[in-house]
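Now for subunit A:
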Amino acid sequence: MVIRLNPSSGIPIYLQIVEQIRHSIEIGALVEGDQLPAIRTLAEELVVSPNTVVKAYDDLEQEGLIRLRHGAGAYVEKGNLAKSRLRRFREASVVVKETVRKLRSMGLSDDQSRRLFEAEWIEEAAAR
Partner candidate 1 sequence: MPIRKVWRESRWRFLFILAALLIVTSASVFYNAKAESVVIESKDFHEAGVRTIQGALFLFWGFSAMFLGLGGFLRERAVGSVDYTLSLPVSRTRWFLYRSLNGALQAMAAALIPALSVSVIAALSGGDYPVGDALLLGLRLGLGGMLFYSVGLLVSTLFAGDFTSAGIGIAVVFAVNNSTRVIESLKRLNLQDAITPMCMIDRSTFLIRGQMPWSGIAFSFALSLVLSAWAWRVTIARDF
Partner candidate 2 sequence: MKAVVETRELTKRFGDHYALAGLTMTVPRGQIVGFLGRNGSGKTTTIKILLDVVRRTSGEATVLGEPTGSVAVRRRIGFLGEDKRFYSYMTVREIIAFTRPFFPTWRVETETRLLMDFELPLNRKVSTLSKGMRTKLGLLLNLCRHSELLILDEPSEGLDPVMAEQMLQSLVRQAADGTTIFFSSHQVAEVEQIADHVIAIEHGRVILEGSLDDLRKKFRRVNLVFDDPPPPEAFRRDGVDRVIVQGRTISILASCNVDELAALGPLLAAKSVDVQPVGLKELFLEKVKADHANS
């Protein structure tokens, strides 16, 4: 599992770790039963504060993606896909909200925007 962090981006480091581990699980780079490094090991490897790794692992555990076993590291869970899907939807709605706002500020009416989207989807489908 390769994690690349950008501490200066303004995005909390623990969220970057969560995102990258979640992504690894979603694309199958990490599967159920795989062991994740212990908190202090990962902290040393990434050279970030152990508290950051704790926060990341806590979040992932909350989402049901990993399970922490005291003293024995962390393991990828059965992968509570339902929660993951929920999260994806949540993120998607943020993207939509921002896109809608942007399009509106560009002066497009909602009807025009809808037509643009439909045109895009049709094109995409045709290309496939």
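Just so it is clear, a residue touches a chain if its C-beta (ideal position, glycine included) is under 8 Å from a C-beta of that chain, and two chains touch if they have at least 3 such contacts; residues count from 1.
Per the selection procedure, all candidates are chains of the complex that A comes from, given by their letters.
It should be emphasised that the depicted structure is a prediction, and the values quoted were computed from it without experimental measurement.
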Original post:
Which touches subunit A in this complex, 1 or 2?
Top reply: 2
Subject >> Partner candidate 2, residues of subunit A touching it in the complex >> reply: 7-14, 39-40, 43-44, 47-52, 55, 101-102, 104-106
